[in-house]
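One chain of protein is taken out of this complex; the other chains stay put.
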Amino acid sequence: MTRQVALWAVLIAALCTVPFMLPSYFLHIAIQVLLWGFIFTAWSMMGRFGLVSLGHGAFMGVGAYTSALLWNLYGLTPWLGIPAGVVLTVLLALVIGYPCFHLRIVGHYFALVTLALSQVVALIVIAARDLTGGSLGMTPRAVGHSVAALQFPERVQFYFIALGLWLIVLAIRHWAGRGMRSAALTAVGEDETAAAALGIDVLREKLRVTVISAAITAVGGSVFVQYLMYVNPETVSGVGISLQIVFASIAGGMYGALGPTVGALLTLSLTEGLRIAFGTSFIGAANTIYGILLILFIVFMPRGLLGVIEDALARRRAGS
Amino acid sequence: MLSIAGLSAEYGSFRALFDVSLEVAAGEAVAVLGPNGAGKTTLMRVISGMLRAAAGELTFDGASLNGLKAPRIVAAGIAHVPENRRLFARLTVEENLRMGAFLPAARPHFAERLAWVFELFPRLKERRGQLAGTMSGGEQQMCAIGRALMSKPRLLLLDEPSAGLAPLVVEQVFDLVRRIRREGFTVLIVEQNVQQALELVDRAYLLEAGHITLSGAARELLQNDVVRRSYMGL
Partner (left out) sequence: MDMFLFEAMINGVLLGGVLALLALGLNLIFGVIDVVWICYAELVMCGMYAIYWLTAYFGWPFVLSCAVALAAVAALGVVLHLLVIQPVLRSPPINQLLATGGVLFFLQSFATLLFGTDFRNLGIRLPALELGDIFLSVSRLLAFAAAIIGALGLWLFLSRTYIGTAIRAIAQDRDIMGLMGVDERRIYLITSAIGGALAGLGSCLLVLQYDVHPFIGLTFGPILFMICVLGGLGNMLGGVLAAFVMGQIIAIGGYFYSIELADVLAFALFIGLIFLRPQGIFSR
């Protein structure tokens, strides 16, 4: 047990030195890996129990646009705007989750409902173009370096914010994964009727994990807006981003703690690599390859990268 | 007609059949009897191609059935009436029978065979437009047998036709099997209902925990002490 703690301490210490060692561009990548890892891990908290949401883009979008709009329209500091976004997202998650879980909408049905949800959020954003700038996106009003406005033109602060959030979500995941609650959810994931017969409040457990997952994702969305100083419906809502979230979490391996973060590393390297390779020529080439890789991953490596590595290690251990 | 030698079958690491051998001659009615879990259904599934044998020889009219998939075995002339009927519940009786005649060789004869099956089972004719799932257990069994007959098989495999049926209905079903035999069909029947099965068939095998432990003429087995004590409660 202490060995694990020590390893984590070393890891965290190493991560803290990163901003002082990496050039700006790579720091930018590192921040995104941490933030996306943050969001993907949140998704996997639902995914690992069989609650496959194809609509996390909706939660990201609601969080992002809420805090950004509150800042632009009312000057409300993101420190309050982000929680406001979380509240809205939680409400949305409850509104969608309650009927779905109460009425046993699971599996394919749940996935399709959430898919439709993410598209609807994107549509609302586009329709309210006077407020949100529609498909063209919007930028939060820039005020330079400001803690109150959560804007830091230099990247270092955001790095530590991202690192902090990432560690928090891992802690939440770890804490949520111990004890009766997690066992309950695993049982629910396996066989709902049996779980219910054992007295597990299926509805409450599912709602709880959905709400937590949604809330965290919303925070992720908001922080992204603050960092990138730009948001548009494509990048934070809609089908595309929702699928990317799921793909990355799975590609990394959603059953392990660090799997989703590995997924973030993977997808980001992929996107950046493709962008560098193709640049602005052949628009769509990068995503085309991305799509093909998604399919190949699902077919050949469904347990994700971490899963493959785990299997290989297990085989080696069994062999010796 | 059907010859099985040294058959072994398994589900993953669980061995269900050990070195099973049996014969069915043309025109015969043969039963494979035994308790729950003995492997009777497994045996049926191997013969009809739903399950691949781990070892052993399956020969039908001199031709090997080893490794053939189910559609090929049906085409060869073996029809399997599965355990629990397995009708298509939301198709009508007639549509179920139509599925029985799916084989390209059977389709041209659909009309005449349908008439023949309706003649064998007048009750089915009455209910031809009814959804199969809404019929009684006995009627469903008739439909399932009728469906298998639509391909005019040379060998009919019946998997526990009496399962889940009231005793009176079981009698009716067995009478039907007698009738089918009179039409010249060869029947291999698997049953838990030992007494009635032995009164129906010519020969029988006893399958216990995957092994053939006894075989002989039905009349003799009816008098056999082990059989009487263990399976007929006498």
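Order of writing sets the labels: A and B. Residues in every chain begin at 1.
The working rule: a contact is a pair of C-beta atoms (placed from the backbone, for glycine too) under 8 Å apart; a residue touches a chain by one contact, two chains touch by 3 or more.
Note that the structure is a prediction, hence the values are computed from the model and not measured.
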item	value
Contacts of the hidden chain among displayed chains	A, B
Touch with the omitted chain, as defined above, among A:Val113, A:Leu203, A:Leu258 or A:Ile309	A:Val113
Selected residue (touches chain absent from view) among A:Pro78, A:Gly221 or A:Gly238	A:Gly238
Among B:Leu91, B:Leu120 or B:Leu214, residue touching the chain not depicted	B:Leu91
Missing-partner contacts on subunit B, residue numbers	48-50, 69-71, 74-75, 79-80, 82, 86, 88-91, 95, 98-100, 102-103, 106-107, 148, 151
Residues of subunit A (touch criterion as defined above) contacting the omitted chain	47, 50, 52, 54, 95-96, 99-100, 102-105, 107-109, 111-113, 115-117, 119-120, 123-124, 126-127, 238-240, 243, 246-247, 250, 282-288, 290-292, 294-295, 297-299, 302
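Basically, only the chains that are shown with their structure count from here on.
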item	value
Interchain centroid distance [CA atoms averaged], subunit A/subunit B, Å	56
